[in-house]
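Attaching a single structure in C-alpha cells format; questions to follow.
Complex shown without one protein chain; remaining protein chains in place.
Moving on to chain A:
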C-alpha cells in the first residue's frame, strides 16, 4: 500500500502502478462534491446580502469594502472606491427564461439556480457537515498511515529556493515528471496541498462558525481571532475565492499532465508511469540521485 514499497520495485515508465491510497481517493471525491455544493450554495447565501464589511457589525447603512450591485442597466462589482462593470455576469444578468435579474451572482453559479436563501442554507449546512466530518477523518487517517509525513511533508532540500525555483521553471515550461518521479509530489504540489489542507480548509470552517451566533457564545475567541463577525464573513468569502483559484489551477494541471491517467489514478488508484520524452533531460537531477541511492 505504501508508495515506498512500490518505489522499491523500481517501476519502469509505462508500467501501471499504485499511486493513490483508498483514503485519499475516497476523501478526494467526497470533498470535491461537498466543496462544489458549498461554493455554489454559498453564493446563493451571499446573494441575500451581497456586501462585505470589516469589524463586528455591517448592514445597509454601513460602508462595505466590497459590494455587487446595479445602477440603471449596469451591473457592477465595487471594491473600495473602484467600480468594475460586470453586466451580464454580476449584478445584472439574464435568467434562463429571458427575464433580467439584478441579483449578485448569476443562476449558473448558485445552488439552487433560482433565488432562495432558505434552500441555499439547507444545501450549505448539510454539505458543511459532510465536508467537516470527511475532512477530519482524512486528517486522522492520513496522519495515521503517515501519508502526510511521508508524501506531503517537504524535505529541507526541497524547500531550498533553488529547488523551488527549478520546480517553478519546469512547471512554466510544462515539463512534468516522467517515470517513477511522477509518483512523488513535487514541491509546488506539496506546498499547495499543505496550504489547502491545513490553512484554507480550517480557515473556511472557523470563519463559517464565527458567523453562527451560538458558536460565538460557545467559543468567543473566534470573534477575537477574526476581528468580529463581519470580518469573519469577509474572510470566509476571500478563502472561498482562494479555494476556487486552487481548483482552477488543479484542474488545469490535471488536463496538462494527462487527464485520463490522472483521473484514473484518483478513481482506481492505478497510474501509468509517463514515458520520458525523447528530448527530455532529467527534470530534477537531485531526484535521480535519490533513485541511485
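In the analysis below, a residue touches a chain if its C-beta (ideal position, glycine included) is under 8 Å from a C-beta of that chain, and two chains touch if they have at least 3 such contacts; residues count from 1.
Following the convention adopted for this analysis, contacts and distances are computed from a predicted model.
Of "Peptidase M24 domain-containing protein", "Nitrate/sulfonate/bicarbonate ABC transporter ATP-binding protein", "SDR family oxidoreductase" or "DMSO/TMAO reductase YedYZ molybdopterin-dependent catalytic subunit", only "DMSO/TMAO reductase YedYZ molybdopterin-dependent catalytic subunit" is the UniProt protein name of the chain excluded from the display. One of A:15, A:89, A:197 or A:223 touches the chain omitted from the figure, and that residue is A:223. Among the residues A:28, A:49, A:184 or A:250, only A:49 touches the chain that is left out of the figure.
With the whole complex as reference, residues 36-37, 40, 45-46, 48-49, 51, 56-62, 108, 111-114, 116-119, 121-123, 125-126, 128-129, 209, 211-220, 223, 229-230, 233, 260, 263-264 of chain A touch the missing chain.
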